[in-house]
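Selected chains from the complex are presented in situ; the others are not included.
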Amino acid sequence: MLIARVIGTTVATIKDEKLTGRKLLVVQQTDETGKGIGKPFVAIDSVDAGTGDLVLTASGSSARQTTITKDRPVDAVIMAVIDSLEVEGNTTYRKS
Amino acid sequence: MLIARVIGTTVATIKDEKLTGRKLLVVQQTDETGKGIGKPFVAIDSVDAGTGDLVLTASGSSARQTTITKDRPVDAVIMAVIDSLEVEGNTTYRKS
Amino acid sequence: MLIARVIGTTVATIKDEKLTGRKLLVVQQTDETGKGIGKPFVAIDSVDAGTGDLVLTASGSSARQTTITKDRPVDAVIMAVIDSLEVEGNTTYRKS
């Protein structure tokens, strides 16, 4: 899974019918401290994440293993909200 | 999903029989403002997107979860047309 | 799908039994004008493509959705020969 931050939202009226009612969040990969390091992409939210949250995203077919993404044409899902990260013995991130 | 712009079209007479009648659009990944940042690739259109539209693309097996791509040898599908993107509190893109 | 050019061929006597009789072509990703931009890789040919042709390749599980690649250990297939590409209103490639 990627460590990523929720940085925004997407509005899309015209979309595959299986996406109706699904929340499309703009996220960006981060390093272990929460610093953005990748290009923005869009993921379906399955855990009610909010803007600013550090989250985990699963991609590919794994993104379709949650109740709300099953059999849907989505290749990225937010499946966890990160409380804290500890790397090399240091707490590199803690949710405020 | 990637944020991408439809930049062109592909004509291919010789193709897998399961692709007959499918629209093959040339797209390019963009950032949250719609600025092109990646190499062009080709995606099947499932939402009647037009040239210039900012769209979402799903890749891999997820690209085969729409009615028109099911069981077909395609690894990228356009499954939404973006109306607007809001990032860090700013509207970074709005469909004109 | 990637836009790619067929640049060569592979001979492999020792291979998984399910690959017997399959044509293994060396391809390289290109931009919309047919200019090579990526590292060479190998794809199974499902449309009788020839050296020099610009083609579309599908990767991952999608590469196994053609009749000749079904259930085989291949992760890239050529599933279309490109006749022409039109980008931003210009014909950027036309098969000669």
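In this document, chain identifiers A, B and C correspond to the written order of the chains, with residue numbering beginning at 1 in each.
Note that a contact is a pair of C-beta atoms (placed from the backbone, for glycine too) under 8 Å apart; a residue touches a chain by one contact, two chains touch by 3 or more.
Nothing here was measured: the structure is a model prediction, and the numbers come from that model.
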Whole-assembly copy number, given 3 chains displayed: 5
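The criterion applied here is as follows: only the chains that are shown with their structure count from here on.
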Fitting chain A to chain C on CA atoms, where both chains share a sequence, rotation angle to nearest 5 degrees: 145
Middle chain, criterion being Cα centroid separation: B
Distance between chain centroids, defined by C-alpha means - chain A, chain C (Å): 32
Sequence positions of chain C contacting 2 or more other chains: 60-61
Touch list for chain B against partner chain C, complex: 7-16, 18-19, 24, 26, 39-43, 60-61, 63-64, 71-76
Complex interface listing, chain C residues touching chain B: 1-3, 29, 31-32, 37, 46-48, 56, 58-66, 69, 77, 79-88, 92
